[in-house]
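Showing just some of the chains, left in place.
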């Protein structure tokens, strides 16, 4: 076989396990197939810029250290959708052709995209425009990519959130407080409900299920009546107020993280229950850091399998984890869908069985 | 509903997550159904002894601390199969009727058994003899219970083994050594292959796949030729010699752990490759300690669901994790089967794709 050249990029918010996936791709493509692998920097940007911004990988990348390193060595920066790219002068421009031209200039034959559902959709559109053979690898700490049980990054984020509850529980108990932990999850509650079960929360609020403040207050009083003088509440950042309003946030530091739903709940609940309330917004620590064993395994399996798909000419597919095995699905099946918590599935039923208030359908 | 009484016991080797399962059972049975729950001490022994050895659980057990506590507060001691119980005088006696009588004396209506495949088989036979309605919850760090993707304890054991590789990798590199890590896995290699992938091993030996010393030595030399001056080998304790012989072990401290397969491989390989070789036998640290988030979630889901099975009159079932959901299977389907690593499944293919030598079929 002539020397095949493939490209790979990481797109969207970073998470733990991306480098493990890069390592697996490099390992499989170079060692097993003898291909050349080009890492494109900063998501789609590396192909849009001139000169092209990329690095050619070699086997020096496949050390064990790459398994343990958080984030992505390729970088990932979101300056905007290439189809509607924000220009310095404030205008918006379709720069998708730059990406397609860059792809051709690099001279690669296929592109592996590691990204969440948003990145998958945009990159798929870019690739369709340019006739670029693409394979997707799902990653997102929110774990909301459709048709895959796990996306890279979720397992580590769950551990971080669970450890935070482990740390908050004793201080809540010592001070007889209601502790609120706000975790990531813009549209879905995977981190919140998993961490809440694992950490022993009393209340878990997720975007998928409506709630009432009265029911939360009642739960806290129930807990108190049973003799426990503290309570733990976990809330996904994407939750709205009990009437479905988005929480108005304080804009500072370019980010609307503070003054979010956790603060809102604290302010409201402190008037309803006789207890001090404290909020912890976990934030960016959920993204980074050394990947968990599970994320390393999933990322490695995804990386190897993605290269195999290219070798087999199966393109336009996204690698997926289903039933404990790697498989693949059409990328087009994934776009526009969100994998939400099933309000009557195992996690929700387990939470209810443990007496956790998770809202009412 | 009249006040139902159920019993629960933990049987076989301990692991992380057992208390989380007990907590979930207590929560669901007492809070949701208003039942009484009796914890039987030391596996089947608590029902065989007179007076009966048990504790009645109440809601004080359902604190978050139980989620975080390793081992089992009920204890688990293996003095032998009740059908062929070793007596102090050296004789063997069928004491199964003691168990059945104890069950009746306790006056419970169903029994939840948390155990591995061996315990599940014996307890199922005891329950059939006594007409005892039983529900099983699978636990074993080896993860070899049939028909369930996960048993309680595996996820934590994998983390411990993976962290050990994380610690051994830099010292192997610093000293240019071949490091051998012997992990648990009597009949199967779930811990070994998962930890090996997650930790970046070069060689993983599991009982399911034969190997040759020559191929291992060749792999070590390949690694060396690529410029890496060290190698990591993970081996499941149940692996045999390359010719299929069980490794003769040094009997000390009542245990045949030392002088096992790890030592054997070190002694043989040191003559074949030019490198210092060191062995670490991970041992009991894999069993105990604070459960991982995943083990807490699985254990909680299993505990809630097991109680629901009793409430629904679905008996003779084992709770199982399949396709990311809790479900149940007939206990009789599980007995005598072992869930092995598929030599051509995702894990084995991923390992091969990363260049790990895992033996040859």
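Just so it is clear, A and B label the chains in written order, and each chain counts residues from 1 on its own.
Here, a contact is a pair of C-beta atoms (placed from the backbone, for glycine too) under 8 Å apart; a residue touches a chain by one contact, two chains touch by 3 or more.
As the structure is a prediction and not an experimental result, all values here were calculated from the model.
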**Q.** Copy number across the full structure, from 2 displayed chains
**A.** 4
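Assume only the chains that are shown with their structure count from here on.
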Q. Using mean CA coordinates as chain centres, what's the chain A-chain B distance in Å?
A. 31
Q: Mind listing the chain B positions that touch chain A in their complex?
A: 24, 27-28, 31-32, 59, 62-65, 67-68, 149, 155, 158-159, 162, 165-166, 169, 194-195, 197-200, 226, 228, 232, 292-294, 296-297, 300-301, 303-305, 307-308, 322-326, 345-347, 349-350, 353-355
